[in-house]
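Omission of a single protein chain aside, the complex is shown with its protein chains in their original locations.
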Amino acid sequence: MPGDVVTFGEIMLRLTPPGFQRILQTPVLELRFGGGEANVAVSLAMLGRPAAFVTRLPKNDVAQRCINDLRAIGVDTRHVLRGGDRMGIYFLEAGASQRPSTVLYDRAHSAIAGITPDMVDWKKVFAGAKWFHFTGITPALGDSAAETCKLAAKTAREMGLTVSADLNYRKKLWSREKAGKVMAELMPFVDICIANEEDAESVFGIEGAEVTSGKIEHARYVDVARQLTERFGFKAVAITLRESISASENGWSGLYYAGGKPHFSRRYRIQIVDRVGGGDSFAAGLIFALMRGDDAQKAIEFAVAASCLKHSIVGDFNYTALNEVETLAAGDASGRVQR
Amino acid sequence: MPGDVVTFGEIMLRLTPPGFQRILQTPVLELRFGGGEANVAVSLAMLGRPAAFVTRLPKNDVAQRCINDLRAIGVDTRHVLRGGDRMGIYFLEAGASQRPSTVLYDRAHSAIAGITPDMVDWKKVFAGAKWFHFTGITPALGDSAAETCKLAAKTAREMGLTVSADLNYRKKLWSREKAGKVMAELMPFVDICIANEEDAESVFGIEGAEVTSGKIEHARYVDVARQLTERFGFKAVAITLRESISASENGWSGLYYAGGKPHFSRRYRIQIVDRVGGGDSFAAGLIFALMRGDDAQKAIEFAVAASCLKHSIVGDFNYTALNEVETLAAGDASGRVQR
Amino acid sequence: MPGDVVTFGEIMLRLTPPGFQRILQTPVLELRFGGGEANVAVSLAMLGRPAAFVTRLPKNDVAQRCINDLRAIGVDTRHVLRGGDRMGIYFLEAGASQRPSTVLYDRAHSAIAGITPDMVDWKKVFAGAKWFHFTGITPALGDSAAETCKLAAKTAREMGLTVSADLNYRKKLWSREKAGKVMAELMPFVDICIANEEDAESVFGIEGAEVTSGKIEHARYVDVARQLTERFGFKAVAITLRESISASENGWSGLYYAGGKPHFSRRYRIQIVDRVGGGDSFAAGLIFALMRGDDAQKAIEFAVAASCLKHSIVGDFNYTALNEVETLAAGDASGRVQR
Amino acid sequence: MPGDVVTFGEIMLRLTPPGFQRILQTPVLELRFGGGEANVAVSLAMLGRPAAFVTRLPKNDVAQRCINDLRAIGVDTRHVLRGGDRMGIYFLEAGASQRPSTVLYDRAHSAIAGITPDMVDWKKVFAGAKWFHFTGITPALGDSAAETCKLAAKTAREMGLTVSADLNYRKKLWSREKAGKVMAELMPFVDICIANEEDAESVFGIEGAEVTSGKIEHARYVDVARQLTERFGFKAVAITLRESISASENGWSGLYYAGGKPHFSRRYRIQIVDRVGGGDSFAAGLIFALMRGDDAQKAIEFAVAASCLKHSIVGDFNYTALNEVETLAAGDASGRVQR
Amino acid sequence: MPGDVVTFGEIMLRLTPPGFQRILQTPVLELRFGGGEANVAVSLAMLGRPAAFVTRLPKNDVAQRCINDLRAIGVDTRHVLRGGDRMGIYFLEAGASQRPSTVLYDRAHSAIAGITPDMVDWKKVFAGAKWFHFTGITPALGDSAAETCKLAAKTAREMGLTVSADLNYRKKLWSREKAGKVMAELMPFVDICIANEEDAESVFGIEGAEVTSGKIEHARYVDVARQLTERFGFKAVAITLRESISASENGWSGLYYAGGKPHFSRRYRIQIVDRVGGGDSFAAGLIFALMRGDDAQKAIEFAVAASCLKHSIVGDFNYTALNEVETLAAGDASGRVQR
Partner (left out) sequence: MPGDVVTFGEIMLRLTPPGFQRILQTPVLELRFGGGEANVAVSLAMLGRPAAFVTRLPKNDVAQRCINDLRAIGVDTRHVLRGGDRMGIYFLEAGASQRPSTVLYDRAHSAIAGITPDMVDWKKVFAGAKWFHFTGITPALGDSAAETCKLAAKTAREMGLTVSADLNYRKKLWSREKAGKVMAELMPFVDICIANEEDAESVFGIEGAEVTSGKIEHARYVDVARQLTERFGFKAVAITLRESISASENGWSGLYYAGGKPHFSRRYRIQIVDRVGGGDSFAAGLIFALMRGDDAQKAIEFAVAASCLKHSIVGDFNYTALNEVETLAAGDASGRVQR
């Protein structure tokens, strides 16, 4: 069915050694798919909100499998373009304890990197939709992808959709300078800006808290949100606060800043199964909560609960149902068996 | 060989996605079997105490596999009835961190639900046995199962066996009202009552401690044990105290109340591998310790150590040997490599 | 390529049930290889230091697979002798929480146990090498293995190599008395002695800290190192300090004692994936650091960081690269995703 | 998207031991889904023909997974009813050589068996569709399912859809007498009747060739088709001719009988990977070919080629693309690597 | 329950790479158990005939797992001795096409090789039993094992049991000369001699047909059976006739020679899943058929059908039920799906 929410970006083949094995020792790779904007669409579909994902994928069976996996969850893939030579791949080694997870990208020359503004009829794509979401990865894929993203955001704004953007800075894709310049051109079309604790500084030079220490200082985050709001005129800014205790254990909470007021969620101490996609499930949770009219505090609690649960799920996709998020957001974090 | 202990109840096919996968994403299901009373028989057999399990299973290869798995561990299955159309199934998703494990039952219309009092010759079953154990699940399967269970308990009592019952309330099987009524009729035949922190309230309306908070208040548990003892005249009451910190981490201890005196075990902080069957391994540990003559404190320590170890074992069955339980009960919880 | 470091000892086929399964329930066994001295050679090769491993293995495909696995990592296996009837096997059950890992040895009658001093031309083996390492397991394999080890150590010393020995006491292989006597004859050729918190007492009767309590008392370890140094004239003594909180969680740090001065590393709290080979990766890290000229404090930090990471890797072998150890040794233990 | 073809029936959870293992020995079961009419919809979607599947499934995650797997392939599941307590399960052991595959059904009390004629708005379901397909399994599920099926066929006929039915006799679901009676009431709404070599006799007492001998006698099949046509006035009859050489090897061909003329396909000698769903993929291939206007000979060649390829695919679903079927139907059965 | 049939010999841990992988490439080994005499006991238990297996196994969890796997199938293991240091192991690579399966033995120093005649109270073991079976592997394990086997056979004969022996020559265990000498001393106690096409020549120098050509000459086999009968006075001789077309395909039939008359079974062309244990399942089928009173022709048909099915089962054990064998023996080799 057509999506209330449209997301646009790259989705990659994700190849992971089972358990905590390294690439140097594994006999097999688990096959899954993931990418920031696709992950958001998946989360929304799981929660019951119609969502469409726009990307460009080649005509081969790996790409078809990707589309099938999205369709399975109910994501509308009818606007996926088919063309180009390959889809991006990333190899993920799951870390544990003091050993970080590692990501090895093989994403150059992907079909989506070759997208051009003329390829998508955004008016058709956005017909009937209410929300458009993208992340900083999409414009980082290249100039024509950035142009296409800009056209999408501009069209969405013109058609009255709410536009959200997750800064999502990836240092292997572009420099801070380039990111700052390109993203600044996109921000005028954005209503709600989402970031993690490092993005604001990396992209716009707005200083955030020190992150490797695992310490969280609330005041500094509020200040970052305030600065972002002032510079770009966002309706709201949402920030995820990750405390990296180890690869196995994280603190996790969030800040929603709107109308000049900060709203912090409760904090979860998480035993990590798979943290990739954590930020995306936060964005999706926030979009979901705001679309159904939750107030600021309820929305940030919902978003953080949704993304908290994501950390217990294998893969980029947040296979979590609405009632599960609501139970956790309502305060039951005991993990007792449901029978 | 014939069992010193006889248990009676349902055993189900247990189907579990590997790792922390959800049913929505798993390509395979691990095949195992489990059920409260069967789990107790298995634990006892592993500890070296002859145990027999009575149930009713259809004549097909899934049921035969179940019998084979029980025989492998040394459980006496000669009294298992064959008949009916299907055996119950339960799908288990292992939770992690804030995401609880979930159990999806497909157990209606099982062979054991169709059991009737005339099908079992309890005098023959109990010949030579010293202990009979059942749980609140068996009478919850239906009126004729409850009747059969009552006949069993009555016969056991008459033949001089010690009778233990684990309240094991399952809200999907029956209401609190029904449970309270039926169980009250069974209690007169019971010597030792076993319960977790919620059962007493659910079944008999005896209030226990609040559980989602993860706090344990010793005094309240003693009071629950006292009330149970007074109402039904049990020789002893044993209660497991689970602190649900998260799906990955629990506090675990136990109370043995006999002769008006409470005996609390030491408390373990457990990193959970699989907590299903934890209560059953406690019951088995307690039965084992009491049968060999342990005093109250030693018995509760043994029962809690046995069930603590269960949490580190995959599956319902507690594949733990006697010396392993004794080492832990003796105080070595360091987890150092045994070589 | 020829090794800067030569290690000598037994390597075994390591068979492990996947996940936390027990031998009583697993359908498959993961096939890997491991042994104290081989693990050290592997770690060094992974770090970029040429290393050769000397052992004796039969002429069959299991042994060939073992050699292939070592060659894959770049270990020089050209001095491996082929002969004898079998290679040792060990079955490893991974523990969790309060359940310890268990090791079941089937190593008697191995090819290496049948080695005799005349079989190896140590002068040829050591040509061009700078360091020789063995552990207390090698002489424990039998008198002729002990003789061969002694000849190796003596030749190494004569040829100017640095010699290190890890006491590595294995109670299933020999008595404390026998170990003390044989090891005392080897120590005169040793420059650097490595031990864990129990070895010094088991082998030489030098009392160390109590270990099952999980408490670490720094002063006692310094005293142990001092006594060892005084008795045998070592240039340095290194001790690993393991706090066994549970099978899932350990504290981990190290002491390097040289020139009468103790140097303690920082302490890591580790979520354990596989702790077998932890001590070997410490020895390798220490050798690596000392060979490249690190000072005492830097060397112990490097060794402890290398072995800390080993605990997050499946198998005996430490699949960790130099830059990963250096990042951790430099202080980043946050486990944040590397992309 | 809405389906050109609508199919209606039961889909079950299919649980299979990997490889050639038996239920008595397997540690895991592969999770897939399958059922005659669903398999037809899947095949059509894979070939590029929009297809919708109508059934009734409970509200739980196993049923949701089933829907997701259908959606992944592009089957329209919007008309799937949610309700009832369970979905059917079947356990499949893959046979080999002289050992037949075995199917163990646990399908009683399924949601679809509880369907009633008032639950489905067939006019809405069939809006825009051109073809309706069902098999003899659907009416065998019970009287109300048969009534619902009859209403569907009647409505389809009235709305001008072509109706096809696969006799698909299942002796464990109903007797020959009952099948003959119920199916005879449905046949007046059927345009194209599909059957295997045994169905016509089992359901309608029309004698076919002897099958256990593996011999095929063309004349007898033509006679069966002729009799079926005469009795029920079908536009066409299609029969699959399976020669069961062993569980590993079959001969496979088909007959399409229309306008009084028989059209036999070429015959394939098949090395079997998984033969379950072979007949369904034949029905789908036939429907696909006829819908696009293939002549009789071309249609039977296409249907047999499509189902020939199914035998090389694991699972009930025929993951075969249009070009693959066309290459085989065009005569290339060499199995040469496609690169 | 006590066994009607008693078998005596070695059972080994069988470790197999999955699929057709070689030891040089596999990441895991499938864990199973197998051995000639144990396989016979398992087959009989599967067919419903009480069977006991006598061996000697060490006290460790690998051996306990072996006992559990036997108990699961219903084999009486109460007479298994516990002692010694290790159990034998064999590594099996499954062959395919022109590549033969390979067996790598690591069976020296096993507990059973250390058995001595005084360890078993055969009178107790044989109480109530009717048949004793051993193979040429048992006496090949060493002189004391041969002595023990001889005592067993002698006692069985004295107690009126029927004694069968499968010559089962293993060239890696002993020379032809030694085998001929030792086996000749055992034959006087044997009623029924079982052999494959090579054994009679290897052990007793009685020439059989050439085997690598895959040709079978009936007359020569009859002559071999006649010679065996004349030399040792057997009541009957049974010979399996294997035509080794390739590792993937075999011809399979059998000869039963009794009362001077040969009875050949029908011949099966087998697609091989796992041929190890094929001969043992033949022996078991023959024993089963003779014990229930089948005539010569029916017995050889049953034995060959049972062992034909074994070739389709993974592992040494023949997980085949009585009705399956009877269906095949009755002539249905079509491999059609059983539903």
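For reference, chains read A, B, C, D and E in written order, and residue numbers begin at 1 within each chain.
The criterion applied here is as follows: a residue touches a chain if its C-beta (ideal position, glycine included) is under 8 Å from a C-beta of that chain, and two chains touch if they have at least 3 such contacts.
Since this is a predicted model, take the numbers as computed values, not measurements.
Only one of E:85, E:185, E:249 or E:332 touches the chain withheld from this view, namely E:249.
Within subunit C, the residues in touch with the undisplayed chain are 68-69, 71-74. Within the complete assembly, residues 19-22, 24-25, 95-103, 105, 170, 172, 211-214, 244-249, 275-276 of subunit E touch the chain that is not shown.
Where subunit A meets the chain that is not shown, the touching residues are 15, 18, 22-24, 26-31, 60-62, 64-65, 68, 85-86, 89, 91, 93, 102, 104, 106, 108-109.
The rule is short, and it goes like this: only the chains that are shown with their structure count from here on.
Centre-to-centre spacing of subunit A and subunit E amounts to 62 Å, using the average Cα coordinate of each chain.
Across the assembly, subunit B contributes residues 19, 22, 24, 68, 102 that each touch 2 or more other chains.
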